[in-house]
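Step one of this worksheet: look at the structure below.
As you look at this complex, bear in mind that one protein chain is not there, while each of the others sits in place.
Moving on, here comes chain A:
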């Protein structure tokens, strides 16, 4: 009797979320899958083309570049973001003078609106008057560095542009920092007292105590950030590099989809790319989950 009432209460309380989930996630996802089999420009009626979009994607240089750029970005940026967040968390976990200000400074880039953040980097990365290259050319002559090499050409050299996007993304790890700070502060003090008594040196404490104990949190963050990495490269690519330098140096999957849908009005084609993006995310999550699940105890 009360069981059915519990069930009814539960479904009533879950209803708003379920409605949202179905209307805003499941249905659009299904529509996207359906759309990926069509040619549609939003004006004329959609035309069924079967697997043609996918075949075209496979042959497209732009898509292959976007796929490779996105994968490279994930492989490079996720570990860097995690390493920086983890390093800062361990450095800033003590309550000493200056730590509060340092934490605020580390969090600030994450709090800046994405577009403003992108515009800021457009200036920072400017090869002529941008402060970054001015700093790099200190002590050099004729706009070269002190070692006589050219400073990075952030906006014109493909490699440098990709590095610039990674650099931008590294500083927005504030959320990970907060989580890791909390995780580090929750570790039992007795374990550290024990390590001290057993004569463990600082790097041993890091390797044998701290890192293993926060490993489950690191694993979770790796998983989450990999999923996120398909998105975080979007605004920088849109605002700072516009997908270039030519041809497709910083065209990431998200940017590729955006361009095809909203600039070229090829909704079916963009939907097909989105479906592949989704499959990629699922594959990455499953692969990582299999690797990381051993860390539970």
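Basically, a residue touches a chain if its C-beta (ideal position, glycine included) is under 8 Å from a C-beta of that chain, and two chains touch if they have at least 3 such contacts; residues count from 1.
The rule is short, and it goes like this: contacts and distances are computed from a predicted model.
*Asks:* Which one, "3-ketoacyl-CoA thiolase @ Acetyl-CoA acetyltransferase", "MaoC-like domain-containing protein", "Sn-glycerol-3-phosphate import ATP-binding protein UgpC" or "Acyl-CoA dehydrogenase", is the UniProt name for the chain you do not see?
*Replies:* Result for the unshown chain: "Sn-glycerol-3-phosphate import ATP-binding protein UgpC".
*Asks:* Would you indicate which residue among A:14, A:99 or A:193 is in contact with the undisplayed chain?
*Replies:* Missing-chain contact among the listed residues: A:193.
*Asks:* Kindly state which of the options A:104, A:149 or A:204 is in contact with the chain not pictured.
*Replies:* A:204
*Asks:* Out of A:33, A:62 or A:215, which is the one that touches the chain we can't see?
*Replies:* A:215
*Asks:* At which residues does chain A meet the chain that is not included here?
*Replies:* Its contact residues with the unshown chain are 188, 190-191, 193-201, 204, 208-209, 212-213, 215, 295, 297.
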